[in-house]
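Note that one protein chain is taken out, while the other chains of the complex remain in position.
Labels run A, B and C following the written order; every chain starts at residue 1.
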């Protein structure tokens, strides 16, 4: 499955006139206010978000799963799906693998597939929250934090394997999401679990190639419902500091207690040079893993406002790894991801429109009304023409979802793969 | 304090060219899609929101209050302040009084002041959450729900007084917000408190003029921190049903537990013909009473989407009473209210752009992606030119806050009233 | 698998002396304060809680499932498991079936098995949140609320089937938990979904035998993460009222937004005669389905305080149906359920110790300190000897879990069923 660029151009014909009218109006308006349109469009185009392999099939809940037709049933097909997304949006130029769901058989072949789509391999993800069929030890009571040394060692070895697999593919970072925790008070000794985790992470860190990064994810609850070993950014930050310079905190939008001010966490981490990666999704209640921007787009904008600020003012922080971590079973996964990509681009574009100089001035003067006006002025701007232009410039679709539909891509995927194919993994 | 209409027009000169350009672009775009621009602008202009008298001074928290200069120190000045808001925005054509803070001395004089500003008297609000100096009985342990009959009677009598005061001013509704509840388990018998409340409300309802409505507000917590007698919409709805046809539920955006789906409550109440009033504000944690739209503008839009739907499809529901209930001490209260009014208008305008026919079609087809696209397409549109046009048509300011600042209104208020004037009430 | 009563008595020998000493002390203490010990013990013994068939296997999360050995693989084995629980605790004298997971092949045989354990059939539960293999229509986008009539009809027919199955077994109530809702704003029309649900429930209600009850469960979120059709008690109560006298609200402890005052809901429902059933579990974050009393035992006590009050003072409310709805994969399911049963009995016993006369007096006098003292005095009492006595009187085990372990029951179950047996259903 591969989309012909010309076909994408064909779908654009229908929208190009309106796009031009809207873009001309907006760029004239913004230029009049002093914005550098070309620079903004370039930044939008350069912003690439990794797609995790598990988002390409229908997700589900503990109450069941409603699958989608034409799901990719192997790694090559998953990369093909990302290729489709990238061809249409030009902002999905990477895939993030999940091991052991995505172990390649033939590394060169897989790299060629990815290369042919212009897709690179972003952070690799280990999995110690489920037991694998071949596993000798069970992670039922934890992995890197487990009271049992032999289980910890199995989990450490798995992470090192993941690094090796990633290394062969050109990945440069390992993401550790640790589900370890407890369902009941007293089930584990908090201090022992934390110390074990620290030591296990150090062992993994010790095997990290020089040019790699280790991302330590945090999450307050689920799948454990009393405690989680790495429950918040403070714990992750502490662990990352104890590991070393190549260890960073990874923020997943859905991994917070109700009402957490996430943008402030982002800001603090960038100030300290420790924001390594970012997982996008949206949620209303918990780790709902809904389409990015579908519930709280203004919060996403505020987060991007801090990200933009940090990328411009915090040289101590590396360029973060971006990934979408959303997956549900009510939408075609590819359409879902295109909506997420659009929401990310939109929030980024609006954040780029915040006049940081005027904002700083208003902040210093405690002109709170003006501060709010400045953010809202950027947010209220309809930036879609900028996103369209960024895509257009790179050969993408003006309206990716419309193009996807008019090109009958899902229909073709079903024809190729069958209606009943099921994505490996979750 | 009264703003000369010509001065407002003068402030518009600076912005009129850009407004025209933006409006022309947008109206052409929307007309091309089949929208009736004139009708939308008329609806926006007709949408009037009441300003509560207590929002005109600086609010505060239990940790203290930082007052603002030039606060209105009596009812006439409060009405003047609403007059300023209305002159600039043309959408603040009503005031909502709080008794006993706002009892008029001379009813005719007060009505004339209001009339001169084009301001009417919306719902009147009783207060049984504080003890008044002259009061014989204390509300420390509740008012309409109190175990003591004599205290309940005092609270009932107060509410009837409020109706009479409102009646003389032309109000047509009474809002009862009941702070009654408990701080500690066991403090009160839930069933007795609820039954007392029901009976007290019926007594008040019995004194309601035929063309009046009774609005019953709900709130989960604060100022009581274990239980509140009317804790949720279900309780309010049940009480309203038991009172009769003129009793309705009033929704205050800030009066919900974390993550509540408020738009669904709005929808249910309108289906049942029981949404009487709506208090606007915004919040991140609890009843934070922040500027409308400053934290969750998309949630506000989703609520307006239900309000628009209900106003068009639920003749069983009366036209709701709108009020802003936000008040803080970090901004000039009048600028704060203008930001709230703008956010309300914006959400309303965007909701009016949702294509209900296409939405219904997508819903029936379970095209979830399309449903989201339709909402987001409306939401992402920059509707500010529509709001500006609605104000312009009625003699308001293109940019109310800029006009307010360039006309030095706060400075003049301070000159008139002094820096230390303090708003009566909260 | 069946426990010999004599074996249970044997296990008691080890604990009987300490039990007697503790019981004698406590009964003397309480008798001295005027409590009727015999009456309390009788109430505790009479309190029977249904075990749902799905709690007998290991539960899990969307991130996977760690199964337990010796799980019951058919309905007969599930009833056997409840028989074990009942033999040991004498408070688990009912099973609650989930259809289609538990459709009997031979009704008489199944009834005999249950009868031999002294176990009856409590409320039957329908399932329209998953697709069955044989189903023609999918519930992916809802069941009783679905925009499609043919899907609603399938769901209605299923519920009527469940009634018929339950009727043959001697059940007297149907529990409807409706997962219907949406993951994304705009996905469904709230009013249509609610009206469809109302009509579907009425159709089911119309088929209810005269001596049956319909329980309508509510839940704010999960498995849908934007909206749920029956999101709160207010919606359930409204639907039950519209169905008729045999329709009731069912409260599940885990189905509430953060910080909800559940005991107040219980109290209101009993006052209105509409509390039909109650599902016990515990949780820290959401619908965590943890062991009853493992996280918030005081909240459970406060709820029982209202239940006891209602059972004594609200003849308008029927005796509620009790069920445990907790299930996880970190404990032996039978031990887990015994811990839940113990916590329920404990909370009930403590609630029975609240001196309602003194409490009423303190409430009327607004002696809040005394109100709290009265509740805490009951709560702080170590009531375990009362629970033990109630079990002992009925032939149960003084320490059910210890007896279960010393009798090697799990080991025997594994021997009988194999290590790999998996419970049907969830």
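Odds and ends about this structure:
We adopt the following convention: a residue touches a chain if its C-beta (ideal position, glycine included) is under 8 Å from a C-beta of that chain, and two chains touch if they have at least 3 such contacts.
These figures come from a predicted structure and were not determined experimentally.
In the full assembly, the chain not pictured is in contact with A, B, C, by the touch criterion defined above. Contact with the undisplayed chain is limited, among C:48, C:291 or C:363, to C:291.
Among A:101, A:121 or A:237, only A:237 touches the chain that is left out of the view. Across A:132, A:195 or A:357, the single residue that touches the chain missing here is A:195.
The chain omitted from view is touched by exactly one of A:174, A:250 or A:374, namely A:374.
Among the residues C:81, C:180, C:332 or C:388, only C:332 touches the chain that is left out of the figure. Residue C:258 is the one among C:258, C:273 or C:395 that touches the chain missing from this view. For subunit C, the list of residues touching the undisplayed chain reads 18, 21-22, 25, 29, 258-259, 261, 284-285, 291, 293-299, 330-332, 335-336, 339, 346, 368-369, 372-373, 376, 379-382, 384, 401. Contact between subunit A and the absent chain runs through residues 140-141, 147, 182-192, 194-195, 220-221, 226-228, 231-235, 237-238, 257-261, 263-264, 267-268, 270-272, 302, 305-306, 309, 313-314, 359-360, 362-364, 366, 368, 371-372, 374-375.
Of the residues in subunit B, those that touch the hidden partner chain are 59-64, 66, 129-131, 138, 140-141, 179, 182-185, 187, 220-223, 225-226, 258, 283-286, 288-291, 294-295, 328-331, 426.
One rule holds in what follows: only the chains that are shown with their structure count from here on.
Between subunit A and subunit B, the superposing rotation on Cα atoms measures out at 180°, rounded to the nearest 5. For this pair, subunit B with subunit C, the centres built from the Cα atoms lie 42 Å apart.
Looking at subunit C, one finds that residues 140-141, 182-185, 187, 220-221, 226, 258 touch two or more other chains.
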